[in-house]
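One chain of protein is taken out of this complex; the other chains stay put.
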Amino acid sequence: MTKRHPLRALLRQDLQRAWQHGGQSLLPLIFLFAVIAMIPLGLGPGPNLLAMIAPGMIWVAALLASLLALEGVFRPDLDDGTLEQWWVDDQPVLALICIRLGSHWLISALPIIVATPIAGEMLYLPAEALGLLMLTLLIGTPILSLIGALAAALTIQARQGSALLGLLIFPLTVPVLIFATGAVSAHLDGLTARPYVLLLISLFVLAATLVPLAIKKALQLNLE
Amino acid sequence: MDSVIHAQQISFHRHGERVFVPTNVALMPGQLCLIRGQNGSGKTTLLRLLAGIVHPSEGTIARHGSVAFIGHRPGVKKDLTALDVLKFYAEFAGADPLYGAMSPQAALHAAGLARQARQRAGQLSAGQRQRLGLARLLVAPKTIWLLDEPYTSLDADGCAWVDGLLDQHLALNGSVAVAAHVYQPKLNAPTDVLDVQPGAQHA
Amino acid sequence: MIPEFSYANYVWSSYAIAMAVVLWQALGPMFKHRRLLWQLREDQLLEADQGNTAKSNHTREHA
Partner (left out) sequence: MWKRLKLAFHKLGSPPIFYRFAQTLIPWLWSLTGVGLAVGLYQALYVVPPDYQQGDSYRILYVHVPAAWQAMATYLIMAILAIIALVWRIRTAEIMAMVAAPIGAGFTLICLVTGAIWGEPMWGTWWAWDARLTSMLILLFIYLGIMGLYAAFDDHRQGAKMASVLVLVGVVNIPIIHFSVDWWTTLHQGSTINLFGPSSMDPTMLPPLIWMTVAVKFMFAAMLLQRARNELLAQDQRKQWTKRLIGDLIE
């Protein structure tokens, strides 16, 4: 084995470790359902009210759940000395960061998207909104992963980093939340959701081009 | 022969102050450079500069050849088995075609960890983890080895094993820079000594 | 002297709050600056003092 495949190696390792951790990797999903279950308990089980707020609530729960897995994105790698290896011998750092973000999304966000029908059922989400809600999650959660990973990279060495994470992330994710839930409610009102989805896609493109650069800079500052 | 690493008057500034006095490094093929200095004199920073992990605040570095860097923290994921750690590095870093790469199993054997192959790295002792980190040099060999305190937590056997590794690599015209402050490597090859001076205040 | 505004309470309270925030933002750093200088001066005097006593101890030992 002489040729190197750093991207493949990292992806394989990330997935392998997630698999080994088993239940721990599913914590965000469990947390999501815990939040979903709290909502009727707080607001009463009336189907009309729940159906009305279901899309927004599922999105807010997904946002909160995405916070949980962030501790593990870069910090363990910095602590055990594997992160600095990314910078040795002309490794493609930016691509490695993208791989890490991708595997993080696969592990923490994809299960949530897959489980949305169940969450929707628990909140009486109208059936015609489900597909669109899942689509917005599919486009929107990668943006959450990007912003979240940046905040994680910035707070690796900070005191009480995890408490800061929320404060850093929430203001930046406002547009995602607005466009995603806007799409669903426009659809339920009988309007077209197209502009919202397109805006969400352009947000994703913007975030995907700029945020990895910022993450690289932040990680580099951590290594100094 | 040309040097594989040629650094001219490099230094690194932290908080506006030099970590160490600007230093020249010329590492030749088949040569070992022993980097000495007190605690906090900047040995680690110098090695990280040579590896390209941080960029020099002043001076220039030219590298000709593939680089392996083993830092303070050996770069071993505690939740992977010893075998998986080496498999990962074989694929992640790849091997320089100039040198023969060992299989992960063979490297574990050479490092004296054959029986620990299926153990999680977190369950290994500090010395065993250090050996595992160094075994990366066998599965993903590179021309230039930059080793930060490789003898840390190793017993006499382990130190001798590292000396052997270094000798073998130097004999193949590889180059090594080692930061060590207690144990001095006992080698056949010529050893060059570089003393790192802690930086003076930068006005 | 004070004009009789309609909505006077709203107008005056918003001006007052704005003024309070501004004063807090202006005076806080001013006091902090004084405190810093004072503290640094004290540190320095203390240091100089220590140097002197150390020296005098030294001479005493020799004597």
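To keep things simple, chains are lettered A, B and C as they appear, and every chain counts its residues starting from 1.
In this section, a contact is a pair of C-beta atoms (placed from the backbone, for glycine too) under 8 Å apart; a residue touches a chain by one contact, two chains touch by 3 or more.
Please read all numbers here as calculations on a predicted model, not as lab measurements.
Considering the complete assembly, subunit C touches the hidden chain via residues 3, 5-8, 10-11, 13-15, 17-18, 21-22, 24-26, 29-30, 32-33, 36-37, 40-41, 43-45.
Residues 150, 154-155, 157-161, 164, 167-168, 170-172, 174-175, 178-179, 182, 185-186, 199, 203, 206, 210-211, 214, 217-218, 221, 224 of subunit A touch the missing chain (whole complex, contact as defined above).
The rule is simple: only the chains that are shown with their structure count from here on.
Averaging C-alpha coordinates per chain places the centre of subunit B 51 Å away from that of subunit C.
Between subunit A and subunit C, the centres computed from C-alpha atoms are 45 Å apart.
Along subunit A, no residue makes contact with two or more other chains.
Counting partner chains per residue, subunit B has no residue touching two or more of them.
By the touch criterion stated above, subunit B contacts subunit A in their complex at residues 14, 48, 51-54, 66-69, 71-80, 84, 88, 90-97, 101, 140, 142. Those residues of subunit A whose C-beta lies close enough to touch subunit B in the complex are 1-6, 8-10, 12-13, 16-17, 20-21, 76, 79-82, 84-85, 87-90, 220, 223-224.
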